[in-house]
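First the structure, then my questions, so here it is.
Let's turn to chain A:
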Amino acid sequence: MTLTNPGSPQQLTAVSDPVLEIRNLSVDYGYDDDPVHVLRQVSLTLGRGEVLGLAGESGCGKSTLAYAATRLLPPPGLITGGEVLFTDRSGVQTDLLRLNDAQLRASRWQDLAIVFQGAMNSLNPVFRVGRQIADGIRAHRPNVTQKEALERSAELLELVGIAPDRLRSYPHQLSGGMRQRVMIAMALALDPQVLIMDEPTTALDVVMQRQIVEQIADLRQRLGFSVIFITHDVSLLIEIADRIAIMYAGEIVEDAAALDVYHRPRHPYSSALLHSFPPLRGPRRELIGIPGSPPDLSKLGGGCPFRDRCAFAFDACSTVGPELVHPAVPGDDPRRSVACLRHDPAAVVAAGEVPAPVPAELSLR
Partner candidate 1 sequence: DTGGGDTGTKVLTVGMPNGPQQENQNPLATGSASLSLGYAFAVYESLMQVNEIDPTEAPTPWLAESVEWNADSTQAVITAREGVKWSDGEDFTADDIAFSIQLRKDNPELNIDFPDQYGDITVDGNQVTVNFTTGQYVNQVKLYKLLIVPEHIWADEDAVTFANTEMIGTGPFTLKTFTPQAVTLEPNEDYWGEEPKVAELRYDAFNDNAGLTTALTSGEAQWGWTFIPDYEQTFIAQDPEHYAQVAGGGFGVDVLYLNNETKPFDNVAFRQALNMVVDRGDISQTAGYGVWPEITSVTGLPQPSGDAFISEAYQGEELSVDVDGAKQVLADAGYTYDGDKLIDPDGEPVTFTLTNPSGWTDYLDALGIIAEGAASLGAEATVEPIVQDTWFNDTIPFGNFQASLHWTDGGSTPWNMYSNIMDGASYVPLGETANWNFGRYRNDEVTQALATYKAAASDEERQAALDVVQERFVEDVPGIVIWSRPAVAQYSTANYTGFPTAEDPYANPQPTGPQAALILSKLTPTE
Partner candidate 2 sequence: MSNEAPVLQAVELRKHFKLRGVGSRDVVHAVDDVTFELRRGHVLALVGESGSGKSTIARLLAQLMPATGGSLLLHGEDATARGRRAFRRYVGRVQMIFQDPFGSLNPVHTVRYVLTRSIRIHRGRLRGTELDDALVELLERVQLHPAERYIDKFPHELSGGQRQRVAIARALAADPEVLLADEPISMLDVSIRLGILNLLRDLRDRLQIAILYITHDIASARYFADRTMVMYAGRIVESGDSESVTQDPKHPYTQLLVRSAPDPDDLEARARGARGEAPSLVNPPSGCRFNPRCPFATELCRIEVPPLLSVGEGREAACWSYSDRADRPVLEVRA
């Protein structure tokens, strides 16, 4: 019962059958005529049984992506384009963005469950946790009695390692780690195929985080759902994710197998991100971090949003917007992609600029 050793190309093929495909998703904040374009045509695919990590700095749109895919964005969020295709076990594909309310409601929690960032705020403080788990079950299985639903809830709690007598507790009577586990139990209630977890462990300390992460890995092993795991903590992601997508300023800048990202980053931002946390083991190395601060999403011009902070920026970066392409490093896993003009000379040439070569730092093997 160890984590599958992720990252090897062979394994990627094994999980390539997609369960959730996000295509060209665009999201604005603000209903007025001057909205912030927070996500711009983001595409992402989650394979069946896969753990997809989503990383990037604060405010780059990770949560927005997750919530938009489930249409749970709070006002004034507005989805302005794209598709979210969900493929169920029998292979039927539906676009979540085209469902009406009733269909969407029926699909929720069954197909796709979500664990929110703060567990304290995700549980209704005035109801016992048992009831909160049970009402999700009963909303989708009308002929389940309350008693059966509670029995199932007890099972679920045991699954995440909490004594079933906690069913009768109110959220405030549980510790932070327990609440987070209750949330996970709740998310698993209907055996969903996709689990979205938005920073499920940020508020916990390392020991507790470790426990939860193990739990998730273990459950996925047993139940076979796919996970989108959002966190800032790249080291954690590398450990638990099969594949990692790195976001920057509302776009995905790199998408590759976890260890590929770690050992062979292709985007300057991924590379910098991975060099900005100190290692616990191994040689103590000098770290530089990423200079500057992320751009204001409402003032993005054309060109690469990372250019101002990029050590490898060249002329074309300020005019040509990079698209996700296969990196220009021979021998790379064919499934990985990166949005950097250094890897996309074709686009640079097409825009009439002079391309620049891929620097050594971004072409490690």
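In this section, a contact is a pair of C-beta atoms (placed from the backbone, for glycine too) under 8 Å apart; a residue touches a chain by one contact, two chains touch by 3 or more; residues count from 1.
A word on the picks: all candidates are chains of the complex that A comes from, given by their letters.
All values derive from a computational prediction rather than experimental measurement.
Novice: In the complex, what candidate makes contact with chain A, out of 1 or 2?
Specialist: It is candidate 2 that touches chain A.
Novice: Which residues of chain A touch candidate 2 in the complex?
Specialist: My answer: residues 3, 5, 57-58, 175, 177, 204-211, 213-214, 232-236, 238-239, 259, 262, 272-273, 276-282, 284, 287-291, 293.
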